[in-house]
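Other chains of the complex are left out, but the ones given are in their true place.
All chains are identified by letter, namely A, B and C, in their written order; residue positions are counted from 1 within each chain.
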Amino acid sequence: MYVCDFIRFIEEFAPKELAIEGDNVGLQVGDNLEKELNRIGIALDPSLHVIKKAKDFEVDVLFTHHPLLKDPIRNFTGVIYKKLKILMEDDIILYSAHTNLDVCKNGLNDALSSLYGLKDVEYLYDNGLGRVGLFEGSFEDFLKITKTFLHKNPVVVKSRDVDENFKLAVLSGYGLSQSAVKYVSEKADVYLSGDLTHHSKILAEELGLVVIDATHYSTEVYGLKKIKDMLIDKLGVEVISLDF
Amino acid sequence: MYVCDFIRFIEEFAPKELAIEGDNVGLQVGDNLEKELNRIGIALDPSLHVIKKAKDFEVDVLFTHHPLLKDPIRNFTGVIYKKLKILMEDDIILYSAHTNLDVCKNGLNDALSSLYGLKDVEYLYDNGLGRVGLFEGSFEDFLKITKTFLHKNPVVVKSRDVDENFKLAVLSGYGLSQSAVKYVSEKADVYLSGDLTHHSKILAEELGLVVIDATHYSTEVYGLKKIKDMLIDKLGVEVISLDF
Amino acid sequence: MYVCDFIRFIEEFAPKELAIEGDNVGLQVGDNLEKELNRIGIALDPSLHVIKKAKDFEVDVLFTHHPLLKDPIRNFTGVIYKKLKILMEDDIILYSAHTNLDVCKNGLNDALSSLYGLKDVEYLYDNGLGRVGLFEGSFEDFLKITKTFLHKNPVVVKSRDVDENFKLAVLSGYGLSQSAVKYVSEKADVYLSGDLTHHSKILAEELGLVVIDATHYSTEVYGLKKIKDMLIDKLGVEVISLDF
């Protein structure tokens, strides 16, 4: 199998057109896509630590959810120099599927939706980010699933009581901006996402939206593990996880 | 004492000119500044909950750190309607001192600087936000102070060892954007602030900056309590805290 | 009848989607749309004077053509404080239909078109603002109608002679910017609107467009009176006019 075969496979699974505008998805670093592919490293972040591990484990392709850079640069020193030097010296191709992997069928948001067994599921946003549907069970049932599969100790902002069988919204990663909390408060009773900050917490309380922060990391890694299993299953190559 | 006397006092203590551009400081809601002032409510946030308490406690002025609105509006319904209705019906003046109170002498950042007994203290940013100086003691000493006075259980991103007597940066509230982490990594060994999120954590690890998130709430309320004491001391009126 | 029924009725008559981009239409101030509706105040402007009368007459809903605010705000003092305080203390719902009411069928522009008995009527602008059609009669006939029904003493910029049976453009309110005069000069012989200013007058003379300023107020109130009659006719509630 060649690198270009892997890329073709990923781009069928999570088409780049699904990414939201301004996102940096696809090939991040690399020139020769015709080289052979024996081992894939998979990670949430292309951090320096992950890239060093990718080198140690001699991966051919490093596949990450978060892109290498959001904001473009034109000078190369410090951390980004170190990252590029390792990737280039060791001929490691870096490829990212970010919001296209959140959005796509069987992607990170669908993974959360399945975890909670949501019924009548719809996109939370028109662009495909997030899911909202009916959770059949009590708030305690919901918390138990969250603690078992996502995070032992989530932050719970419980601004009001929740009846059994409630509307649940989920969004992998960071979905807790103030405008997001306002938007979701009109769509759901309970909202699970990551990276809760002070002002959003206050706003959720005012709006009566119950918010659970199960961390950016955990809400994305849950689905990434499914992706990893799928890659092992479908491609005849080794896949090793580097930060989960 | 009249409301305008209180405002004059605050604006001498925390001049509005110190606020960073675009901030919303000063009179938020109110028209008659000549009314008598017997009781002040003080709070971090002008949340609906706080405003209801302000009404229950019959305060004349509600003095908050965070402003009522950052982004302007032109329609009045929902939560903001409820807030304005209470304030207007009960003649409660809402006044906020935000980044001017962070920046000013004996303000929220100076309070943190004093807490750690920093030496050779300088502004962290040219605009006066944050403080950086020498902490005399070990990292364990630092953590002990943090846990005793700010937050029992802070998040610690310890990307490398810290020698005794280190450069410590502090910034009350939210100081942990990615650009802030990058900026501070060139100014200090350890950085205490609030509202840590995933990408900033990864970046701090890559840059070798030790970051402590003692929460947005706790890093600001610590200094607000000093302000409350000062108000009681200097003005002959009652001051009651409404969310701390 | 409830407030929400009134709103539903208005939004069928003058759908919000017809408003031009950036306009502020719909609910301006109010939270509980389930309250009973016995008396409607109708006005061109939600001025302080009108709002005081709305309170004196104990209206449940104040329905105006001009919105409360065009530019959004984030501090509440002075005139806007006084307006909001009255509306909130007396539970008066403020609702505005602005350019959607200009544009819609049987709205303010159609009222002017009917007044002059225009034939082969078309929208003056693609967005639905204004009307243009054939006026069957002499310029003196036209002036007589104007003086009888709109304004006793209109300003007439008569840059050239007008033959009988001419192309007449009408636009309620303010339609006399320089770019509007230029635009209309290619569509009509005579143009009736409001708020004429110096530079537009000079331009009309240069372009040979005959312009009549029957005032912003009168060109809008003419149609508002029809709306008032229609409301009385269709809804079982009292409707009183507050500034016309």
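The criterion applied here is as follows: a contact is a pair of C-beta atoms (placed from the backbone, for glycine too) under 8 Å apart; a residue touches a chain by one contact, two chains touch by 3 or more.
In this text, all values refer to a predicted model and were calculated from it rather than measured experimentally.
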{"item": "Whole-assembly copy number, given 3 chains displayed", "value": "6"}
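FYI, only the chains that are shown with their structure count from here on.
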{"item": "Shared chain contacts [chain B and chain C, defined touch]", "value": "none"}
{"item": "Geometric centre distance via CA averages, chain C-chain B, whole Å", "value": "47"}
{"item": "Averaged-CA centre spacing for the pair chain C and chain A, given as whole angstrom", "value": "51"}
{"item": "Where chain A and chain B are represented by their mean Cα positions, the distance between them in whole Å", "value": "33"}
{"item": "Where chain C touches two or more other chains at once, by residue number", "value": "none"}
{"item": "Chain C residues within the chain B interface of the complex", "value": "24, 26-31, 67-78, 81-82, 84-85, 88-89"}
{"item": "Contacting residues of chain B [partner chain A, same complex]", "value": "45, 47-49, 66, 79, 173-174, 194-195, 197-199, 202, 205-207, 215-217"}
